[in-house]
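Removed: one protein chain of the complex. Kept in place: all other protein chains.
The chains carry the letters A and B, assigned in the order they are written, with residues numbered from 1 in each.
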Amino acid sequence: MEKIFKKVSGKIGFEYLYVLPALAYMLFFVGYPIVSNFILSFHEVSVLTLNSPDKEFIGISNYITLFKDAVLLRSIWNTVLYTVLCILFQFVIGFALALFFNKHFCTSKSVRGFLMIPLMIPITVTALIFKFMFSSNVGIINQLLQTLNLIDAPVEWLIQPGTAMFALIFTNIWIGIPFNMILISTGLTTIPVQLYESADIDGANSFERFLYITLPMLKPAIQSVLILGFIYTFKVFDLVYVMTNGGPVDTTQMLSTYSYKLSFSLFKYSHGAAVANILFVILFAVSLLYLKYAPIGEENSK
Amino acid sequence: MSMKKNLIYSVIFVLILFAAAGCSKTDGQKDGIKNVTIWYYWETEKHQKTLNKIISDFNESQTQIVVKAEYIPFAEFKKQLSIGTSAAKLPDIVIIDNPDHASYSAMGIFADITEKMKDWTDLNQYFEGPLNSCKLDGKLYGIPFGSNCLALYYNEDMMKAANASVPQSWDELRAVSKKLTKGSVKGLGFSSLPNEEGTFNFLTWVWSTGTSAFGINNPEGIKSLAYVSDLVKDGSVPKEAINWTQGDVMHQFISGNLAMMINGPWQIPTMRQEAPKLNWNVALIPKDKQYASDLGGENFGVVNGQNVDASLEFIKFACEPDRIKTYINDFGYIASRKDVAETQFAEDDKIMKLFAEEMQYALPRGPHAKWPEISNAISLAFNEVMTGVSSPADAAKKAQKTIDSIIK
Partner (left out) sequence: MNINLKISKNNMKNISLSLLSVVIAVIVLFPLYWIIVTSLKTEQEIFKINPSIFPHTFNLKSYFVQMKNGDFNMFRSFGNSLVISITAMLISVTLSVPASYSLARFTFKGKRICILTFLITQMLPVSVILTPMFIMFKNIHLLNNQVSAIIADATIGIPFSILILINYFATIPKELEDAALIDGCTRFSSFIRIFVPIAFPGVVVCAIFSFLYAWGDLVYGMTFIQDQKLRPITAGIFNFMGQYGTTWSYLAAFAVVTIIPVVIIFVFMQKYIISGLINGAVKG
């Protein structure tokens, strides 16, 4: 095996050989959908012409129509608001928990393990659980708040424009905390213990150790957690689809759910594709920024 | 290091992957035997069993055609159908919600069966409303499966306890709903989802005022929006209804959380099974200017493909009057054929008789090629007033603008 490998890698450069399988896989299966979606958004199609070459090219008029429509702007705003708030809270809480469980005490390992459970539940099931907990007449959240005398009457969480968004963000934070916690935790394990030991000798206090050792050493881990978290949160679908389906009255309509609705319940495929493309372009811009400022994987490369 | 070589390697890799994945099933057909696939979305066991019975009867009746049915959840139905269309991977028959029929016909998914069914004299037996939902521009694209409509269900015990009588007008309905609302029990509920299911329920209010589904921004349309908005403001209709399917509404009703509901007859088999002791009855939906209900039901749509003839064989078999009688009651539907409907219900079946009466006031939605978009505008307007986002006048204006841009 090794011999064959050596022989082949000698010819095309082993760096490429390692990357190629994964790259080819992704380009083959996802590259085509991205390109076809892009093309679709500049055409006028019906379900029958969706897969045929004779589509009518109409330039950017799909985009113009969409931007005149208040729902698109609202979905962009909703998606941004949702993403920023989710990331902010789940990152901070997840980070804090990672630091907390990095200390050595009897239950540190086992409890951290149990906190992973929210991640294991299929998102659709999580959405169902929280839909139940937030429901106005039987929901435990209302009952809890009423018992604590924090509210007088049941709040209609998923039915009122403002609170529905809150409920979605709350649920997503619950899913996101272990995601952040576990990735930061594993990042913490790669920090050599000696660094802390020598800092102790230098008389650094715990805050200084955090600021000058933990944070810089974790920088790559933090960067990838944030960018991946951003991408996954920004294209949220299942959660919203099950909990509110964009309602009430589009107040939790996200770019992804709006694109879905346009394509699959209103049969406006080109509009659906254009909305997905807007989502894509926003994420693309953010990733370019990220790549510019985060020299990914360059610390030790030759 | 050349790119060319890289390309070759990646192609080889992908090929290996497929080889590994390979051995996929082919869609081959045995000589002479035609396979016909049906898609449907009924989720209750009773409906599924009844449909399978029709199919197995058909399969046993002849040797040329084998029919099988695949269940696609309602929430997935449109998606699966449009993806299947673009990939040319469709079933042969689709049992479809009747307001959607026209838009699929317009897309070219369904075959024009006008010529082929010309000699099928049974066609004269069909009621106009259901048959029209299968037509577009005078051409026939399907055959009605069965019909239903909405009526008012009420909990007799609650009605008695509140000393109320069955409402007949909008004013009475509003008053009675208010009277029946106590603690966790709400007076009235109907599915108010922002989709076709919601529109199905909302249109009864719209039509009762005398206006049409295409003209919302007029005193009548606004009145219907204002009426629903008032019911919610009174607390008689729970706001949560905007998240309820008709199945949810039925479950709320049999759990005793709703004193009255608007719903269809297909719920009755499940209601009797799950809540045999519940004391309930039905009445015509109270009217404003005129009685109105919504024509619901499914049609057989024949997909434009190679199996049109075989599919029609099955449909003709399933639509024989004597056969319809064997299954239509199990579905909780009203036959779309006059000859069957006349004798469908036993004299003492007061509940289904009421639905048959309500059927006279039931109007079809559309048919319009872009009905889904019109429907979306209507259900959105009602959702806006129910959640208090817009006033009835504003919601009507907005909906009308959308509708006008569609029908031009």
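Assume a contact is a pair of C-beta atoms (placed from the backbone, for glycine too) under 8 Å apart; a residue touches a chain by one contact, two chains touch by 3 or more.
Everything numeric in this text was worked out from a predicted model, so none of it was measured.
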Can you work out which residue in A:71, A:87 or A:227 touches the chain that's missing from view? A:227
Given B:72, B:175 or B:363, the one touching the chain that is not displayed: B:72
For a quick check of understanding: of A:123, A:145, A:213 or A:266, which residue touches the chain that isn't displayed? A:123
Residues from subunit B at the interface with the omitted partner, ascending: 18, 21, 24-26, 41, 43-45, 48, 70-76, 79-80, 82-84, 86-89, 184, 244-245, 247-248, 250-252, 255, 257
In the full complex, subunit A touches the hidden chain through residues 2, 5-6, 9, 13-19, 21-23, 25-27, 29-34, 36-37, 50-51, 97, 100-101, 103, 105-125, 128-130, 132-133, 135, 137-138, 140, 143, 147, 174, 177, 182-183, 185-187, 189-193, 217, 220-221, 224, 227-228, 231-232, 235, 237-238, 255-256, 259-260, 263-264, 269, 272-273, 276, 279-280, 283-284, 287-288, 290-291, 296-302
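The rule is simple: only the chains that are shown with their structure count from here on.
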Between subunit A and subunit B, tell me the centre distance in angstrom, where each centre is the average of that chain's C-alpha atoms. 36
List the residues on subunit B that touch subunit A in their complex, please. 1-2, 5-6, 9-11, 13-14, 17, 78-79, 82, 85-88, 103, 107-109, 184, 194-195, 238-240, 242-243, 257, 372-373, 376, 380, 383-384, 387, 389
Within their complex, subunit A touches subunit B through residues 11-13, 16-17, 20-21, 23-25, 27-28, 46-48, 50-51, 135-137, 156, 158-161, 244-251, 263-269
